[in-house]
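First, the structure itself, so that you have it in front of you.
All protein chains but one are shown at their positions in the complex.
Naming follows writing order (A, B and C), and every chain is counted from residue 1.
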């Protein structure tokens, strides 16, 4: 998805592609002043050494991005690749060192590229949940623990820490703890940094975020909501590991109860089907009850490409958060919940209501309010 | 559906059923003062002589309403049946006489039953479209024409006329012209009568009214939206006639263009499949485009019972319109668009936005504002 | 399902229902001489004390069998109930005693009712797999082990043993080991008893048994075949236990590889959704490849009532096996594979081919061949 986002941003900047899929292009948001695509500079960290241009070609072969586009952008992609640092996997101990290295890279990147500000977006592989720890309560305790030999933070939180230390805002696009740890929240607040999360809402959950309110608004009682997600690709391979899937399933599962106000029997599966490549097919079956107890059902099949759906949202979030940073906002930006499966600071999941908050918030940035 | 509404209203009044499916029972509307179910009195006109208790038994056999309920309500249903007038089909000429008879019945019903006010809800069979006529422009011209030998008004409009003449408010739950004729609008205004319409939004279109905004809010471009509706029952039999179906298809078709802001290839079929009885199965296939031109799809299958979905809305509308009448409102009540496929006076089809208007409007009634 | 089978058999015998769903009623089999429905006598064993007439009423309330039918058959059902023995659950040790009691009941039933022969059909709850044991190899070893304190046979095998000891033929309609244990096979052979199994093929697997051959016959390569089964009811509750589900999933999983001749990525889920009651909804998604590597897909949703689908097959099997017994057949009756997900003695799963074997076999019974 990171690759798709970079290809897309370059294409939009060079007017080789239109803005379909970008929420910031909607009439309601088009008046908001945001960084221009031409002014964005991309860098990153990855444990995988595959060069970005090659990744882009693989995506083109898989039909995710147009082959011609990848060809036209070859030089630009090689340029971005030079700004990607290859890192080792997160070690189990002495995590502070790892974080320091990330922070250092971020500062260097900002200086070298002359960026006004940097937004760190976590789009690394879905991580397994990490138990909470007393060291999470307080920054000093956290940093002490990070010097030790045991794992203290999961990857998403480590990057949040490194970002905040480097004066960067942070988006967690994955279903992890990210900045949702008291010590990290405090750090962001102290450094005047805004952040957002978590877990981009792109497929099955997006559909749920409009269908669940529909049942609610008609006072129809949902009796069960079963879901199956079939996906290949990198994310699919990661989620084939039950521990990683646990985080994702928890993230996807919150919406129903929080929107309907009662608990629903909602079995949910994620199956890795390599054959499906970068596409995901999800089937949901909803059983509901109407007037005088009558039973009815709705089922849907979503066939989408996750990275094509997620990439424009990553770009939207980066631009919006950069602007929030410029406007002096800090802490969790709840009105960005529109973009997430598990929105921080709120249990509002209804897409329409989320959009209204988003517009109000973005419009207020503009005026520097 | 009329039968289901009556069975349900009696059941709710006698606390034999809960209020699932009734929108007026939602927290957002529960504060609004409305006529009590215990105070409602039902009457009606029908061309079909089948007694109401027998119709209710047929519905019970078809699994639409609980058999035990019909048994418990047998006496009450017989009571309502005595207040239903059997009428001949609408004649092609001398329609004023037909209307006068309806008006007379309505007045008599109100007096005999001691009702404060009467709401006429048109739930007759879907009618074919009727060409507009110069006589529609003005009340005097209309009444002259109604004395003649040619058809001037379709059934829905004739009932609207009769209702307004009798001092009753009017809901058109069917996809016809109803009160949407200048002369009738004037008459309602002149008599201080509110009205609403048209065509209850219960199944496939309900789902559309949340999915179309979803695509819009994510700036995903809908490329085609094909729909097939399979239904049996009385409405299915009527819609097997292409002329009647024309009205329904037009009514269902408005939402997409008006919500998305561009025209979409949207073939739509209604098939009469007697075997499905009172249930409707609808399949929609949506093809859409995301970032960098990627093609994706969503399909859904809705399996619902139209009359169970529609009946509580009819009761909601009757109570809301009675209250609007009491509060002195007149003319088309646009905020009731929440209930309709083809809402009068607005091209807002987004369910969430419609609900907000509805709540604001209903809350203002309360205060007599 | 046992209840549905008894209700149905009584209804057919008394001409209160037609023979839809009974395979033995097809033109191809209608010439085969089989026991008349009028001549069947039902008995059974169950650990559940609920009386049969009450179970039938519950099924009527759930819409599985017609209420009127249950009312008309009340006395007959009470009669069958008197022939059902309540038994304790299978003990972990001294299983020979349990078996002896079953055998005794079977003999007594046959004598008392004056039956020519008895077919035991196992339709007990799905059992977890039991490890194979050296004692399974030989009848003497088995009987010695059955006297001990450890479990030796799972329920299905214990009933097979008891049936064979009592001179009864045996059908395993569940996904367990049943008679597929060498010592039991020998016993059946020695006593001249035919048997069949296992796991009735009624829903998703039935559809697979025609779709998989379709792909094969067109030389289309199946790339993945994912399945999700949502079910409530008794069987659903049992399968909510992962250990019981293991047997079912193994049984369902054999068809694909054995029919296509290559292994396919085929994730398969069974979810217990109590709300669905006696109905099952299964969704399968098949991805396949055609000429020049093109990818295509097929998906289906099956919405069926398992017991209504299984009950007539149980009756078919009982009648066919009784006739096979009469005709002197013994051992596994492979041509009955038509009825099973996991047919004994063959890897032929194609429904059409299975039907041809069935007809040839049944026709040969007739002639006493």
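Keep in mind that, in the parts below, a residue touches a chain if its C-beta (ideal position, glycine included) is under 8 Å from a C-beta of that chain, and two chains touch if they have at least 3 such contacts.
As the structure is a prediction and not an experimental result, all values here were calculated from the model.
The missing chain, though absent from the display, is touched by one residue of C:32, C:65 or C:139; that residue is C:65. The residue from C:130, C:308 or C:321 that touches the chain not shown here is C:308. Only one of C:4, C:154 or C:247 touches the chain withheld from this view, namely C:4.
Listed residues C:220, C:260 or C:327: the one in touch with the omitted chain is C:220.
Contact between chain B and the absent chain runs through residues 223-224, 226, 228, 230, 265, 267, 269, 271-276, 281, 283, 285, 287, 297, 299, 301.
In the full complex, chain C makes contact with the omitted chain through residues 4, 7-8, 11, 17, 19-23, 25-26, 63-66, 69, 206-207, 209-211, 213-214, 216-221, 289-294, 296-305, 308-309, 311-312, 338, 350-353, 355.
Just so it is clear, only the chains that are shown with their structure count from here on.
Per-chain Cα centroids separate chain A from chain B by 43 Å. Here the spacing of chain B and chain C, counted between their Cα centres, is 50 Å.
Counting only residues that touch two or more partner chains, chain B has 63, 301.
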